[in-house]
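One structure below.
Every protein chain of the complex appears in place save one, which is left out.
For reference, chains read A, B and C in written order, and residue numbers begin at 1 within each chain.
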Amino acid sequence: MIALTADPIDFSSAYHYLQTDEAGAIDFFFGVVRNNTQQRSVNQLDYEAYGPMAIREMQKIADQACERWPILKYVVIHRTGVLRIGEMAVLIGVATPHRDAAFEATRYIIDTIKQTVPIWKKELFADGEVWVNATP
Amino acid sequence: MIALTADPIDFSSAYHYLQTDEAGAIDFFFGVVRNNTQQRSVNQLDYEAYGPMAIREMQKIADQACERWPILKYVVIHRTGVLRIGEMAVLIGVATPHRDAAFEATRYIIDTIKQTVPIWKKELFADGEVWVNATP
Amino acid sequence: MTQPHTVLLFGITRDLVGQSRLSVPLTKGSRVSDLVAHLNAQYPALTGVKSILVAVNSEYAEPNTLLDPSDEIALIPPVSGG
Partner (left out) sequence: MTQPHTVLLFGITRDLVGQSRLSVPLTKGSRVSDLVAHLNAQYPALTGVKSILVAVNSEYAEPNTLLDPSDEIALIPPVSGG
């Protein structure tokens, strides 16, 4: 399951979606808005996506992961819009028979999402804002 | 937080426990009862622990992880008793500022738990039962 | 003779240009590299972005990819999801 959503991510339904009798291991990664970056105090983050392409790129990454590891089920959900500290920006969940594959696939998916999926985040500070990683 | 419990593991409260403003990454690992092992069909698993020592060993592992990685919060919960297919036997959750540490620490904790914590599981098949890993 | 090509803007590129959608006149047979040169000339602030890729119909395109007025074209500044 791949999703982009403006609503809070419901990890409980993600967990239930992943359940399957052959699964022995489930790994979940949550990317969460934290209160600082490079010593600067963050108030909130604003995530923007090029929706159709973001979905497509996330699907490609999931498909690649399914080729490399014996994935029984996966879920990839990315949030958009303004998120406050502590809110979940991204959830990756992978169910596999054994744990090595669950860890490796989850990590591959989040690492690759950060490289290729057209989603941008703006950090909103008390004294300004900046698009992350956009300028040298 | 370290726990041994005969009750179903509540991952929702584990997630809320892990939340902290400095956390940018949370990794969760769930070990789940799957329906087969070495081609044999499993009906359920029976987990037994040497309680006080199991808690102590899990605490040691968590302490070692906290020395090696910048862990903000962690939760380690192991279930005991008879578990059916799909039930969660173990939950590890680690919150860190960045994702590398969350993945590495979670994996270290589950790998080490499987090596040193005095918990034993018996597989109950349609036609018998066996203590896992106990005999050559 | 030029034809209008629709270009979608996101993130920092939208902020720098001040619009989320541009209509860019390009001659027939123009490629991604021609579009980028055109935009850099018209909006010099874009050259301050670390890198800008171009997507055509929701796929990353190469500099020599040919553009058609029916394409959905988007500028992709450095991504920062997750």
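Please note the rule applied: a residue touches a chain if its C-beta (ideal position, glycine included) is under 8 Å from a C-beta of that chain, and two chains touch if they have at least 3 such contacts.
These numbers come from a predicted model, not from an experiment.
Although it is left out of the displayed model, the omitted chain contacts the following shown chains in the full complex: B. Residues 31, 47-50, 52-54, 56, 78, 89-90, 110, 113-122, 131-136 are the ones on subunit B that touch the missing chain.
Here is the rule we use: only the chains that are shown with their structure count from here on.
With centres defined as mean CA coordinates, subunit C is found 49 Å away from subunit B. Here the CA centre of subunit A is 26 Å from the CA centre of subunit C. Rounded to whole angstrom units, the spacing between the C-alpha centres of subunit A and subunit B is 23.
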